[in-house]
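Note that one protein chain is taken out, while the other chains of the complex remain in position.
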Amino acid sequence: MQLNPPHTLKEIASFIQADFAGEPNFIISGINEIHRVVKGDLTFVDHPKYYQKALNSAATTIIINQKTEVPEGKALIFSEDPFRDFVALIKKFKPFETASGMISPTAIIGAGTHIQPGVFIGNHVKIGSNCLIHSNVTIYDYCEIGDNVIIHSGTVIGADAFYFKRRPDYYDKLHSCGRVIIEDNVEIGANVTIDKGVSNDTTIGAGSKLDNLIQIGHDTIIGKNCLFAAQVGVAGCVTIGDNVILWGQVGVQKDLEIGNNAVVLGQSGIAKSLKGNTTYFGSPVLEARAKMKELAMMKKLPDLIEKLEG
Amino acid sequence: MQLNPPHTLKEIASFIQADFAGEPNFIISGINEIHRVVKGDLTFVDHPKYYQKALNSAATTIIINQKTEVPEGKALIFSEDPFRDFVALIKKFKPFETASGMISPTAIIGAGTHIQPGVFIGNHVKIGSNCLIHSNVTIYDYCEIGDNVIIHSGTVIGADAFYFKRRPDYYDKLHSCGRVIIEDNVEIGANVTIDKGVSNDTTIGAGSKLDNLIQIGHDTIIGKNCLFAAQVGVAGCVTIGDNVILWGQVGVQKDLEIGNNAVVLGQSGIAKSLKGNTTYFGSPVLEARAKMKELAMMKKLPDLIEKLEG
Partner (left out) sequence: MQLNPPHTLKEIASFIQADFAGEPNFIISGINEIHRVVKGDLTFVDHPKYYQKALNSAATTIIINQKTEVPEGKALIFSEDPFRDFVALIKKFKPFETASGMISPTAIIGAGTHIQPGVFIGNHVKIGSNCLIHSNVTIYDYCEIGDNVIIHSGTVIGADAFYFKRRPDYYDKLHSCGRVIIEDNVEIGANVTIDKGVSNDTTIGAGSKLDNLIQIGHDTIIGKNCLFAAQVGVAGCVTIGDNVILWGQVGVQKDLEIGNNAVVLGQSGIAKSLKGNTTYFGSPVLEARAKMKELAMMKKLPDLIEKLEG
């Protein structure tokens, strides 16, 4: 998320009562989890395995649990528990705001948009023009929806990211502060769930159509004119190109990429990135013809084994 | 859908400013998508591959993008874009009606039926007697529910069909005008989605029981006393017989038939029609014993390959 207005290194460090290294007036203009950071961002790292990744990332301020040299043009904040302090900053700058009613007076709703009864629209939500939001939809705070969007009943836009840190005795929650962005001309079916980004945006590209009971994880970016059939599940931090078709009940693991124009047949399970312009099938997924060949081989197995054993 | 009252060929053609061939007073009594049409219906066809199917169907008026001879006893309407004009007619005769509150005053609700708080009931909905509709259910316009039906919370009855036409740069939506019909003694779990028919009815047969988080696609017809476990997904235009059991997470592709008394084990994927009185398993599905044999063979593979390679 952006800090508006930006804060200085000294101010941010003082909020979490931490020491820092760097120019006290160094500017921090955003707070973001490592996987998508830009210049001006503060991020955190708490495992030696990821120190170099964090220090070399685009982020210019890093909360870290190890005294180390300050990289050129950057700043460090030292914390015995960077995760805890990162969450504390998110809660400070984006605290949960309770709702005063079903439609927040802070929401901005465009001309020609119709909201059916029973819809919850959180604080600071923006909805474009000529949309139709069916009954019992929930839109969490700060989500943004374009023009000509249809959302069917029971769908939940912007619930928290499923993102926990394993502590010795419990799971610690990363308080998410990102948004969901639904671009123009998207249609979303009933009882779909699209989680907000951890600190950035989960995005559904213009013209894409999602059927019912679909899950889209945090920070996932879906391209334009995609078609997802019912019960598809896409984990967090996935990047899907344009014109991708996922048939029913397909599952996509986190942190993958799927290229433009890929087609994935029903019930397939995707555990590796897929290049575009190809049709896939199976769990785990193969190029569809290879999978079909494999299935045909399977049918020959009984005869084969009988021959060998007989 | 039925046109009530019926209209003449001349009237319908003039609404979409199209030329026609046939008797100007030829009667059009319904507007339906090709897969389920009866005498009196208007349908559309826009691809040469399907011209003969449409011209030979039970439909008696066809919107077509090709000048052709009028079949005996029928009429044609000529359009450069039959899909666009078919949608225009649906929107004219069944426009979206906004809701004035959570329960439409036009809904008909039978004696002894109890509606919990937070339920949305659209315009022209009919609900029979002695039903129990739990909180936060949504029932879209025109759906019909029989007697002694239980619907659990969060379920959405009658959202739009997932039916789009691929245009060069976008997906064009077929505005659906069908209904969902839930027959007597059906029980539907929580957060289920049952889409309305494109122009006909999606039907859940008497006595059938659906668990939670199930998807039923548009125009699908489910027989009597079926049992579907949680997270089953059935695509559009499927016809399922009586006493069919689908265990959890089974997926059924569109346009198939499943015979009476078929049983499909959990997570199976159905891509072809299945005859009844048989148990199935696998993705893609096989007769269950054949699949079990295949799985047993798989276990022998490592030894077999070792022997051959050794």
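Chains here go by letter, A and B, matching the order in which they are written, and residues are numbered from 1 within each.
Here, a residue touches a chain if its C-beta (ideal position, glycine included) is under 8 Å from a C-beta of that chain, and two chains touch if they have at least 3 such contacts.
All values reported here derive from a predicted model rather than from experimental measurement.
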_Given that one chain is not shown, which residue among A:Leu76, A:Val156, A:Ile221 or A:Cys237 touches it?_
A:Val156
_Residue in contact with the excluded chain [from A:Ser79, A:Gln116 or A:Gln231]_ = A:Gln231
*From the list B:His152, B:Lys173, B:His218 or B:Lys254, which touches the chain that is not on show?*
B:His152
*asked:* By the contact criterion defined above, which parts of chain A meet the unshown chain? Give residue numbers in ascending order.
replied: 96, 98-99, 101-102, 118, 120, 136, 138, 140, 154-156, 159-160, 162, 164, 169-171, 173, 191, 193, 195, 213, 215, 217, 231, 233, 235, 249, 251, 253, 267, 269, 271, 283-284, 293-294, 297-298, 300-301, 304, 307-308
_Touching residues of chain B against the unshown chain: what are they?_
114, 116-118, 132, 134-136, 150, 152-154, 185, 187, 189-191, 207, 209, 211-213, 225, 227, 229-231, 247-249, 266-267, 283, 295, 298-299, 301-302, 305, 308
